[in-house]
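One chain of protein is taken out of this complex; the other chains stay put.
Our next item is subunit A:
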Amino acid sequence: MTALTKTLKPLDGYALALGDDALISSHRLSEWLTYAPDLEEEVALANIALDQLGQARHLLGFAGRSSGLSEDELAYQRVDREYRNSLLAELPNGDFAHTILRLFFFSTYQRLLYAGLTASADGELAAFAAKAAVEVGYHHEYAVSWTLRLGDGTEESHDRAAAALAELWPYTAELFAVDEDVAALAAEGLVPDPESLAGPWSEQVGTVLAQATLGTAPSGTWRPSGGRAGLHTEALGYLLAEMQSVHRAHPGATW
């Protein structure tokens, strides 16, 4: 089903991008099930994945409604080129430090984003964001506590956290990119201007990195992007192949 999302209205497309971030992030976190370092982390990562899945369901439901597309059609019948998630969300998990640093970047971003979205002129998105912001606050708290513990922990945990920081940092710029549609939506007061989130994000992230003895953000000009336009890393194809396999093997199945 190609071009499933080509005709979406701008606000629906925006909700789809946010929903894809949550869906892909949820799937990556769920890959930790039975692999987490201890039971508490198992439960925590599963709960965070579940919250993200719940957010994805609401956002995909919103995105598809006016076009008659169900959340299942959007989740299970799009190919990678039709997914609009940021590249950060789809990168493979790596080690625990890698997953924690990504969750830290991502939850800091989502907390600011949802806080801004509570002021949306669209009442339904605003109500969604008010609920989601509370949940993401817990994700952020968890990610911050582990970033501090890993960064300011043993030599091994510090080195792993530092390696994760260096690898993931370039991908964070894409979260604040603005395209024509988003700029128009922001001008109408429907969504927060992504660029306005970048300053607070850098400040909050910088404070925690310093406390975690992870130093300042890496320099470098390589800032990959393209996820919002459907240009993904190869990692997304493998993820979707697994996530969509049951639905594609048994179309229309219910139980």
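One rule holds in what follows: a contact is a pair of C-beta atoms (placed from the backbone, for glycine too) under 8 Å apart; a residue touches a chain by one contact, two chains touch by 3 or more; residues count from 1.
Keep this in mind: contacts and distances are computed from a predicted model.
Novice: As a check of understanding, state which of "Heme ABC exporter ATP-binding protein CcmA", "ABC transporter permease", "Phenylacetate-CoA oxygenase subunit PaaJ" or "Membrane protein" is the UniProt name of the chain not shown.
Specialist: Listed in its UniProt record, the absent chain's protein name reads "Phenylacetate-CoA oxygenase subunit PaaJ".
Novice: Which residue, A:Val144, A:Leu168, A:Val182 or A:Leu239, contacts the hidden chain when the whole complex is considered?
Specialist: Among A:Val144, A:Leu168, A:Val182 or A:Leu239, only A:Val144 touches the chain that is not shown.
Novice: Check each of A:Ala132, A:Ala161, A:Leu175 or A:Leu236 against the chain that is not shown and name the one that touches it.
Specialist: Answer from the full complex: A:Ala132 touches the omitted chain.
Novice: Among A:Ser25, A:Gln52, A:Gln110 or A:Thr172, which one touches the chain that has been omitted from the display?
Specialist: Of these options, the touching residue for the absent chain is A:Gln52.
Novice: List the residues of subunit A that touch the chain left out of this view.
Specialist: Residues 40, 43-44, 46-48, 50-55, 57-58, 123-124, 126-128, 130-132, 134-135, 137-138, 140-142, 144-145, 147-149, 204, 207-208, 211 of subunit A touch the chain absent from view.
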